[in-house]
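The complex appears here minus one protein chain, its other protein chains still in place.
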Amino acid sequence: MMTVRAEDTGGRRRLEFVLNGRPVEVWVSPHETLLAVLHDALGATEVKYGCGEGVCGTCTTLLDGAPINACLLLGLQAQGRAVTTVRGLRGAGGLHPLQQAFVDHESAQCGFCTPGMLLVAYVFLRDHPAPTRQQIRAALAGNLCRCTGYTRIVDAVEACAATHRASREAT
Amino acid sequence: MGIVGKALPRFDVADKVEGATLYAADWSLPGMLAGRLLRSIYPVARIRRIDVTRARALPGVAAVLTADDVPQNAIREDATGANRAPFDTPVLAAGRVCYQGQPLALVAAVSEVVARAACDAIDVDYEPLPGVFDVEAALAPGAPRVHPDRENVLIHWRLRQGSVDEGFRRADVIVERTYRTQRVDHAYLEPEAGVAWIDGDGIVTIRSSTQVIEHFREIAEVLGLPHNRVRVIAPFLGGGFGGKEDMTVEPYLALLAWRTRQPVRMVWSRQESLLARPKRHPFIMRCRTGADRNGRLMAQEITLLGDAGPIPLLSPRVLFAALVVGAGPYRVPHVKVDAKAVFTNNVPTSAMRGFGAMQVTFAYESQMDLLAERLGIPPLELRARNFLRKGDRLPTGEKIETHVALPEASRCALDALGDRSRPSSASAKVGRGFACNIQPYGRTVWFRDQASAWIGFEADGSLVVRAGVTDLGGGQAAVLAQIASEVLGVSPDRIAVHIGDSALTPLTGGTFATRQLYMSGNAAWKAARELRALVVPVAAGLLEASGPDLQFADNEVRVAGSPERRIALARVVAECARAGVPVAHLSVFRGDQAPPVDRESGQGKTFPDYTFGCHAVEVEVDTETGTITLLKHVACHDVGRAINPQSVAGQIQGGAVMGIGQALLEEIALEDGNNLTTLFANYLIPTSLDVPDIRPIVLESGEGKGPFNARGIGEPPTGPPPAAIASAVWDAIGVRPLELPIAPERVFDALEAQRTGAGSETPEVTR
Partner (left out) sequence: MYLYPFTYCAPTTVDEALGLLQAHPDGKILAGGQSLIPLMGLGLAQPSALIDVNNLPGLEGVVEDGGSLRIGALVRHRTLETDPGVRRCCPVLAEAASVIGNIRVRHRGTIGGSLAHADPAAELPLVATAMGATLEIRGPRGSREVAAEKFFLGYLETDLAPIEMVTGIRVPVVDAGTGCGLAELVRRAGDFAIVAACAVVSLDDAGRCTRAALALGGVGSHPVRIRSAEALLVGHALTDRRIEDAAGIVPGELDPESDVHASAAYRRAMARVMARRALAAAAARAGARL
């Protein structure tokens, strides 16, 4: 039988960080993961609970540009950092090309894995502008999808990389 | 056709890539409490006492409920629809538990932390008891009963056609094997979740990740309320696959909201979902198949045993579907199938994509391969000599009413494999295989299935579609817009689809049994055609043309052959309003109906129709470790008509990968009813590195019972992969897998047996 603990309401601290380019401030308890802070306290529902083990990828968030498991980071550990969710991908002109590629290739069915998948793909393409399909598969292997079978996700990432290269070559 | 048949972007995908879609757990209301279940530690136990005193006393706890607090603590099931095995399942266990993880108590508190502390503070005095954990043991004479008031056989379906004794006498070759499939989890990325609240006029409202909004009726019964006081709303689901077809969080949320009068959210942890949520039935399939020397099937004698866990849920229907197609998509004069769902104290089992028809594919296709090998006939040729054709009868005696595209599908799939790959190392062997399948779509016909849809014009010519479908991610909502667009000429961007609300959208029945396109698609098609028929005379009057010459497209009505004669739909709508002609219409579509099949022979009409397909694969086996790598996978299905080809291809690809997961990786392992696989890290679903590109080939025979002659495609692609992969493994290394998953250790053991010459001449991959 586990020991019963009362909620540690006295231990709340002020947490300040940058979310998708905007400064935010919220009071959190230490036991709130970044996922709980983003989803519940800040309404960033695009970051999702899928497993709590760091395995599924639905809570993928960028911390200073690096993909991490929001369910395995304490909210307080984001202090002073830059946090990016899928909502941070959109530019002034509309959807990010990767998001548009997902729409064009119907790379999302239920869509639950999609925010995390997009962030990992985005970081990967940023660092690997000319990937092979196998390299794309390896980059996405940590984000689970149960609906699409992955082929169309790889198609979208590949197409986006090709378009980006073509437009860079054209300029 | 301008719209149907086009790969239109689905309207919901744009929101999904922006993370804007609000799933069940993304909903928040002021004062919302957190709900949590206390679940049984033991598989079988008497509950001597549950003491909730300490839990109720914790600050921040709003309610702690046990069985006594549930107005009607029984969900009455009659899964057969033929009143053959009614059963009451408690919402909260009272007095005894019969599976590990069964809900015992229910808590609502101000936060998840307090809710968890409250559950930790509930004292349960268990008296663990022995249980029944093996299907064959459950069937043995003198076996202890899972339920004191009934036998361990939940249901026994029988199918008899001709005489198998006669058939086997006439067979020149008989092959007999036992096949086993494992317990599998749906593993949708979105865990079970929902929010419930009491609405302004006292309606208990549940917004949850559910495939079936019609559960409002059962929830009302549990609460002791009239049906019209409960409302279920289904947002877009993060996957369903049959795992959200039975109720999950709904009755618990309703109880807490009703009791506390506050909104309540409940999100099940992945671990509790893996622990206790119903799984796909593991099957033991004993097959005896006889053919003459020309390869013509003479007899199939099959026994199917499905582990139903301790609560029936949809087990009777799963075993029924398996019964009907257990002999495969082949002409067989003599068939005897016995399908039993058997109670045990293992984790419950219920619907999962494929629904019984999926598991039997592994058996009947493996049998065909074995026959082909014994007879010296190439496996494709053997099948071609036996494929069912339109007009043939299934073993149930019913006629196949639509085209059977198996000859084309199997040739396409195999041709698309291309050149044989070379092994990547000295210890690797490459092999190829294929498997065909038959999967019903639509509900069993004696359920008298029906679906409704409402379509109406707004004054500006834009369109509203209302249908109570639930969208699991398969485009169930978007396809209704596509159908309406085709018939009424409203461009897709001017159509709003409202789905999944039992109070506000006409009921269509749930999304399962590959029925939604057939049912709500047809309902929407009917509503659109009937609405068009209402407005045609008005449009004809305005254009001074005759009705049959009118075309509806691009938000206009035009006269065929006279491009300058056209008016905006908005004008037609305005004229209808002036003339008192309705611009909205509700239609009901009724599916095929027939009385239940004969109890002894299984003869009668069963399902409205079937989807046929074939997958071909190439694998590489590492003979040092038994590891299997999938190199190529082609999946070919006849869908009648592809309303949205991109969505159809996506379903095929996703379903194939789910089948691959069952073939190679997934297993929920139980030991004496204790679930050993409760971490997502240990439940191995395929990642992007575990599967190759899945090449979908979509055939359109133009025949099917759905709208525009479409057929359902949600479930069919899950069936062929295990058999196709087993066939490829046989081709690569000469061992025949008889059990799923085809795990490396099993392959390794079979290779060892082959190397040492131990065992039979065709070593088989078993436990």
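For reference, chains read A and B in written order, and residue numbers begin at 1 within each chain.
We adopt the following convention: contacts are C-beta pairs under 8 Å (C-beta built on N, C-alpha and C of every residue); 3 or more make two chains touch, one makes a residue touch a chain.
Small disclaimer: the values here were computed from a predicted structure and weren't measured.
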Shown chains touched by the chain that is not drawn here: A, B
Contacting the left-out chain in the complete assembly, out of A:89, A:120 or A:154: A:120
Positions on subunit B where the hidden chain makes contact: 111-113, 116, 267, 271, 624-625, 627, 665, 669, 676-677, 681-682, 684, 686-687, 689-690, 744-745, 748-749
Interface with the unshown chain - residue positions in subunit A: 2-3, 5-8, 11, 13, 29-33, 35-36, 39-40, 49, 52-55, 57, 60, 63, 66-69, 71-74, 76-77, 120, 138-139, 141-143
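Note that in this section only the chains that are shown with their structure count from here on.
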Subunit A and subunit B: spacing of chain centres that average the CA atoms, whole Å: 29
Contact footprint of subunit A on subunit B as seen in their complex: 7, 9-10, 12-23, 25-26, 28, 54, 58-60, 111, 113-114, 117, 120-121, 123, 186-191, 236-239, 241, 267, 269-271, 472-475, 646-647, 650-651, 653-658, 679-681, 685-689, 691, 693-694
Subunit A residues within the subunit B interface of the complex: 1-7, 31, 39-40, 43, 45-53, 55-56, 58, 85-87, 90, 95, 99-100, 102-106, 108-115, 118, 133, 136-138, 140-154
